[in-house]
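Some notes on the structure that comes next.
Removed from the display is one protein chain of the complex; every other protein chain stays in position.
Moving on, here comes subunit A:
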Amino acid sequence: MKYNSMDEANRAVIEKISGSAPFLVDVVPAKDKIKELTEGKVLLHAGPPIKWEDMTGPMQGSCIGAALFEGWANTEEEAKQMLENGEVTFIPCHHVNAVGPMGGITSANMPVFVVENRSEGNEAYCIMNEGIGKVLRFGAYSEEVINRLKWQKNVLGPTLSKALKLTDNGLNLNVMIAKAITMGDEFHQRNIAASLIFLKEISPYIVQVEDIDNKDLKDVIKFLADTDQFFLNIAMATSKAVLDGARKIEEGTVVTAMCRNGKDFGIRISGMGDEWFTAPVNTPQGLFFTGYSQDDANPDIGDSAITETFGVGGMAMIAAPGVTRFVGAGGFSDALTTSNDMMEICIDQNSNFTIPTWDFQGACLGIDARKVVETGIEPVINTGIAHKQAGVGQVGAGTVRAPKECFEKALEAYAVKLGLI
């Protein structure tokens, strides 16, 4: 190891996190940035690697929707056939600089945000938020869903791309996150402030876009104004870009990714590079929409835990008193306890993102896998809850814990790699 101690290595990693400079620079079809998507029928998915037959309902539903959207199949049956026959290659989003919410299913022609981390010169991608209700990420694939995806491909994506190109340098995401965290967002369960800031920043450019018809303009603004969680996917791409920049330091025990595929929870730590350490996922606990209950909940799924890895989301519960009830926590004092607990497993605090409701302490910075194992405090993740059947969609929201077995396995492997055991 080229550092004198684990603490020193970890410090180097978190300095890259706090020193990052993420900018939203473009929206492009996924295939423009991810060449793997042009090599036959390929789908990206959330979490560590998984086979079709092991996927839970929502992810399978998303695959069917993606096949319909890409025109690989005309009917649900055809799509299913194709997937079951193994005609589609699956790659984890994380393996191609991307992240995806819930099922995380991303195909060649879906538009993705491009976030550039200028401190390290790397990029990360994430598909756009589709709003709530019947949406692909929760496994819905009705006509309404496919039509919305097509609209995003044909209208929303190109419009935002053009608008972003009119900005000087893209949108400075650290600034937007810093503002929104003081306005009660934690960037996983609540993004309403950040989404508004995004709308505020981008609208002057959207209205300057040439060759856009009036209806499309109205639809774009209406969609952005209606979609409270629009910024979530930008926050995810931001977190991914920042953490991928930081894990260029290939030493230390800082957690550099957390994600779930509905079956396994996977983490990466800085010292172990691309290797995943997995354990069976937990099922989120929380509040359910009328008519649904805990029995309907799909096991934990999605790459969105990248926000917690970055130090926001559940880790910054205290920043968002407004959602503490929604995610099942018992109120402000429980949110405070949660964030204080999370600080026990983090190395430092990110002074870029100070939280007023936490006496202006910075958000959590750098989950140390050693501290997770030492204390048994598992990182908390704020999450939407998908129905376990494909196509039903979101049925609630709550919290879930990252299983400590992942962290134990990672530390053991790292100790072996360093020749310590």
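Criterion: contacts are C-beta pairs under 8 Å (C-beta built on N, C-alpha and C of every residue); 3 or more make two chains touch, one makes a residue touch a chain; residues count from 1.
To be clear about the criterion, contacts and distances are computed from a predicted model.
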Name of the absent chain as recorded in UniProt (options "Cysteine desulfurase", "Acyl-CoA synthetase FdrA", "sn-glycerol-3-phosphate ABC transporter ATP-binding protein UgpC" or "PRC-barrel domain-containing protein"): "Acyl-CoA synthetase FdrA"
Touch with the omitted chain, as defined above, among A:19, A:86, A:273 or A:376: A:376
Absent-chain contact - pick from A:202, A:312, A:343 or A:363: A:343
Residues from subunit A at the interface with the omitted partner, ascending: 5-7, 253, 333, 340-341, 343-344, 370-371, 373-377, 408, 411-412, 414-415, 418, 420-421
